[in-house]
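The chains shown are only part of the set, and none of them has been moved.
Letters are used for the chains, namely A and B, taken in the order the chains are written, and counting of residues starts over at 1 for each.
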Amino acid sequence: MADIDIVIEICGSAGEGTISAGEILSRHMSSLGFEIMSFDSYPSEIRGFGKCVAHSRISNQQILSPGKYTDILVVLNDSHSIPQLHAVRENGVVIYDSQPPAYHEEDKSIAGWMAPGMIAYGIPLHSLANKAAGSARGRNMVALGAMAALFGIDEEGFKTSIMKRYATKKQVVIDSNVNSFEEGYVWAKKNVQKLDHLTFSKVKLRKVTQNRIIINGNQAVAQAALDSGIKLFAGYPITPATKIMEIMGKELPKRGGIMLQTEDELSAIGNVIGAGFAGKRAMTATSGPGFTLMTEMTGLAVMAEVPAVVVNSQRGGPSTGLPTKTEQSDLSLVLAGGSGDSPRIVLAPSTVEECYESTCLAFYLAEKYQTLAVLLLDFFLSNSIRNIDEPSLPDKKMLSANISPSKTDLKDYRRFQLTESGISPRALPGTPLGMFVATGLEHNERGKPAYDSKTHLEMTEKRYRKLDGILKEVSPPTWDGPKANVDIGVISWGSTAASAHEAVLKARKVGVNAAFMSSMLLVPLNVDHFVKFSAACKTILVPELNYSGQFAAHLAQYLNRPIEKLNRITGLPMPSEDIFEKIMEIADTQKR
Amino acid sequence: MDHIERFYIDEKLADIKKDGFLNYRSKELPTWCPGCGYFGITQAIAKACNALSLPNENICVVSGIGCAGRYPIFMKAYGFHTLHGRSVPIASGIKLANEDLTVFAVGGDGDMLGIGGGHLPHIARKNIDITLFLFDNMIYGLTKGQSSATTPLGQKTNSHTKGNPDSPLKPISLALAYDASFVARGFAGDLDGMQDIFMKAIRHKGFSFVHLITPCVTFDKVNTWDVMRNGYHPIHESHDVTDRIAAMRLAEDQRFFLGVFYQDEKRPSYQEYLRQIHSA
């Protein structure tokens, strides 16, 4: 029984079913018990000839990053696929349409661009699709059929997966797709001579357990919000966060909650803060451009001490930027937040599992500490699909975290009472003796505007003091590797952290003395652990998906030492391969 | 200075005599200028709440920034003094979270029609059940006398010393065009009229828009108490409040009318509509 770890890319134009084909493939492989991580890229235009790529890594081992090199490239559109050839391994497989539709120019045929070592299988996708269903639409399914035949994937099970995907459609649609698949399968079995050694049929798999779910980051966030008892979701559509709103629109009303689609992001966060003030859990989800519009309100949540949860799924920037590309370049903005000294909770999950976990935490912490919690995802994390163990629901303590005033408190109620923890008991509207006025102005313990030096200092300290308590609520950063005398310490965050972890594990396998640290909780940061880690490491490397090294700059104030950076702004997730290379490079330099 | 002091004391004494008023007044002394129209509005809101016997703790007053924005501080209720222009979405969130609360959104002309003007069409079309009090003094008070969205054309202000070049907006016309289900106008000098309107507005199930004409005695030397007192007319009793076009005609009239322009009692509030649609 062999191990397998391969990357399949399907590349085509918008409207050719590229993404659906990828999705069906991933779901099917997952149902067989493989680990999968899939990730699509597509243009931000609705139609036209935009390029789509469905990328799936499939393995029987743990997967932490999407994989940089392609083992199998499936070409639905030649000219879009030419640049994808660069990522195909030396002896990788390319499946292409041997009868493609008309080309704009002669040199746009994929055949002319393949490197000598590549294994090319030409399949008449177009005519097979036509034959199966009377239209070229089914080319994607023909390709899946051919793949099943070529790489030892069971035919019948695959068909069931296709039927499932189109279950809500008309029978004729289901049939066309299944028939196209069949046509591809049969043709390939008969006509293609297999030259590669890739096969799924002989792989040892872990048993498929029942509570295994296929889910992407956005779905995980939405599910966690529902499980955390969210009552109001207020949102405004924006890629890559729109899906969270759409899920809420479907699911929240079933649970007696409300999904409010607002006129803009100012209103979205405003409604969230209103609901928080009234004592209900609420959230909004956006991306960088929307978050910029929310910055004023984020400061209000902090100042008026109202719980609010905001998801920012980052995309390429600046400005409207690259709506369908991934990047981690909103960190500085989110850390800085509103005007003034404005401490807030910032959580950055690095995996789909952590998307769930950090959302539950965000609701709990925001409510208990009466402040803003920002969840930083990115396009990749929002859309990358994983099959994961069903996460455990938040416990009772987490579901109801508001600290209410006691009867004694209410006798002479000071809503913003200075306490050791920074948390002041919070009365909710409707409580007879708890009346107070919250304000975005600086204010005294009773909420009355006050601008004297003493009040401002005491209240600022109170707001910052909450961070100490929060730090204790969350498990410390992951430190994987030796605790002292480390040659290379890699620190990362968000989706890049998973890639970095994978790279460090690989580096250790080849004998490099490397360690890894990351924290889901970025603010408050567990400075002690980072300082200790730093002290244990000869070199610190911070890989991240932005140009200027935003997290590295943030860390600098705590570490007081030079930091090596690895920055990528390709629009794609951080390849663990690149981090690995960088580690090896540093290891090399250290030896000299 | 002693003059100011006396003013407040007089006002206080007078008020104590009027039953119920102080039930809805916090212990904070208003920071408004003596003679400001906001005192009258405050009084009328308190009286309306009293007449409706609203439990203080079930009232949530949400305001933006401005002299008007200070209002919640002077009211005995839950209050949220938010950001400039943002009282409406925050009030909306409160109502959606807890339908039992009586929610007011309060703000000035700059707050509600300038920076916050983008929220109005949407709270109206959603018909979320809050009552909006627009304290329209035709000027930016708190920032000291710049033109606002309702400053008359050509009026000299601190930002437009040669005259304001922007035609004023007509709040009632806007609210009608937005399909607000309750639209009315009061005048800060007309306590009884205001109380009547406020009671109707608060009782109305759905979004209520209340436009209040009020003088800024400090920064507006044109639209004074006197000018205002002589410029307004009660809407004639024969007006049919369910007739939108008639309401629009009144709103576009050169004369300023006071009273209820429009009310649609049949339209479900947002939360009612959601219940209908999701139980269907």
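By our rule, contacts are C-beta pairs under 8 Å (C-beta built on N, C-alpha and C of every residue); 3 or more make two chains touch, one makes a residue touch a chain.
Because the structure is predicted, anything quoted here is derived from the model rather than measured.
A.B. asks: Per chain type, how many copies make up the whole complex in this structure file?
C.D. replies: A x2, B x2
One rule holds for everything that comes next: only the chains that are shown with their structure count from here on.
A.B. asks: Per the centroid of Cα atoms for each chain, what is the distance between chain A and chain B, given in Å?
C.D. replies: From the centre of chain A to the centre of chain B is 45 Å.
A.B. asks: State the interface residues of chain A toward chain B in the complex, per the touch definition above.
C.D. replies: On the chain A side, the touching residues are 231-232, 234, 253-254, 258, 260, 262-264, 266-280, 282, 296-297, 300, 304, 429-441, 448-449.
A.B. asks: With touch defined as at the start, can you tell me which chain B residues reach chain A in the complex?
C.D. replies: Touching chain A: residues 26, 28, 55-58, 60, 62, 65, 72-73, 76-83, 86, 88-98, 100-101, 118-119, 121-122, 271, 274, 278 of chain B.
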